[in-house]
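So the structure is just underneath, and the comments pick up after that.
All protein chains of the complex are present and in place, except for one that has been dropped.
Showing subunit A:
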Amino acid sequence: MQPFSLSSLIPLLTFLVPFVAASAAPAADYHEQLNLKPLPQNSLLASFNFRSNTSLPEFEAHNFRFFPRSLGQILQHAGTRELHLRFSLGRWDAETWGARPWEGTKEGGTGVELWAWLEAESDDEADHKWLTLTNALSGLFCASLNFIDSTRTTRPVMSFRPEGDHPNTTMANMHLLHGVLPREVVCTENLTPFLKLLPCKGKAGISSLLDGHKLFDASWQSMAIDVKPVCPTGEECVLQIEQTIDMVLDIDRSKRPRDNPIPRPIPNYELKCNTTKSYHADDTCFPTDSLNAQEWTLNQIFGKSMLGKCPLTDSNVPPVCIQAPHTRDVFTSMDVTELKEPGNENQRCYLLPNNEEEFHLALPFMPRDGDHPKTDADEFVQPATPLLYAERSLTGHGQEHGGVQAILTNPSPDAEVEFVYMESLPWFMRIYLHTLKARISHRTGSDAGQSLRDDNDVIKEIYYRPFLDRQRGTQLEIRMKIPPGSTVFMTYDFEKTILRYTEYPPDANRGFDVAAAVITILPSNSTAMTGGKAARMSNLRTTGMLLNLPTPDFSMPYNVIIFTSTCIALAFGGLYNILVRRFVGRNEGPEVSLVKLRKKLQDAVQKFKGRVQERLGVAGKGAKKVEGKTD
């Protein structure tokens, strides 16, 4: 029966294959693009984006094409419906660089951050699957993700929404779990598995530019992996994996030759000074904002050249784009087509020919003086102002009490901003929620520039799950609304816990890393939220903090055990001695054995003394005789 049916199917299949492939092409496609964006102060933002889709039936049938098999199997095994993994390093300088790439949705706090929606019947099952997932990912990405235990896992309530399209039936059983490893140092060993997930595996296309030496030397970098189901209207649902790498390169630093990586002081005549300062002189120099003009080539800053385009991509999609003013000169290698979008004249994209030749891109030096002097406006597009500035720091001194202060500024002159501020703190940071205070200072309005005043009205809603010693950390989510042009200072107190000596890391006095606070800015019009699918939210994260805890003396567990036990023994012995022994007068009662012994000893000593003296007497006489003889 079976052979017959199979053989009869084969002609049918051969007939169907071209058709299936043609229809699946838009669903199972692969897309990659590099966006370069010169930033002020001689920085360059490079955003790599890789995206591939696979249809859900194929995924469930283990038929992986562009979707990495290793990751796919983990996701299926752990019942993961949506996954977000971030590896980040450094600080995004919002004051200079402006709004974040991808509105901050593709970045994580310093270290490793992971959140996922797991399908499970109960919380316990979700925990179990989470454990499976973190351990498997830990192996796949060479990161310590297996250290995300219950104390580092939270279940955020307000901060995260599923980004994919999930049917309502699975939505009911989906559990969101979120874990952070702020201490994890992201390194080359994480990049290699990341590149292996790509169809071109770093051998061709824009991924051939990625090099650990440059990526982890960047001022700020974030690697992201997002897996989510997407259902375009009227089409079949697909599972989408999006891999993103964003980095801000310091151009001077990146151009430093590999064989001479040691920074040396610049000679005086090469310093770029701001001559408008009153104190500018031969021996004083205030550095200019723009140290150098943007002058670089792709090879210089990435240390590698781009090896053509990845053949798996759609040939109509330009793989490299640059966002620079149209007055900026940009040179590329031959056979490259420059595309300019009609509406967006600052965006230029480059379509590569279908060969494996290296692609070159160079931004030449543009003179600041001469016939056609160029200014900063010709070098880079002025970055957009972010919706919110956030910074967070520790206050107080000493290793007993402390405080956290978050400064949140709404720079907009007319729109208020609503967001959720989420902290997941380690359990040894005992926070006192009753000390949570929000003070506000307005830059505009009737009370502009006045001193801070208490205003707890900015806090709309608080979700708080207190820590439990050694079991789980604190989870704090605060929904806030900041009026236009105002700054909110949010503070709370905490107490530093002394831990058991085995719970400290080997370098205990370095301190403990506290994960970044995640700020989710809600869409401005509230109707977008209620309209079924959540409107696009934007994110930002503060920097991590380093928390110093009091430390015991690690070298003396034995001494402490001995000293304390001695103290207890002295007290116990002293008291029981008094309780159990009878009183007698000094010269009464039976002689205690010790006294007897002492008497015996004294007698013996007396006897011995007598005998010795006797002997000495005899010996003395003998000695005199001998003396006489020698004389």
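One rule holds for everything that comes next: a residue touches a chain if its C-beta (ideal position, glycine included) is under 8 Å from a C-beta of that chain, and two chains touch if they have at least 3 such contacts; residues count from 1.
Assume contacts and distances are computed from a predicted model.
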Omitted chain (choose from "Nuclear pore complex protein Nup85", "Trafficking protein particle complex subunit", "Ribosomal RNA-processing protein 41" or "GPI transamidase subunit PIG-U") - UniProt protein name: "GPI transamidase subunit PIG-U"
Message: Touching the hidden chain in the complete assembly: which of A:P232, A:P287 or A:P466 does that?
response: A:P466
Query: Which residue from A:R91, A:H401, A:R443 or A:K481 sits in contact with the chain not drawn here?
result: A:H401
Subunit A residues touching the omitted chain (full complex): 397-401, 427, 430, 432-434, 462, 464, 466-470, 495, 497-502, 550-553, 556-557, 560-561, 563-564, 567-568, 570-572, 574-586, 589-590, 592
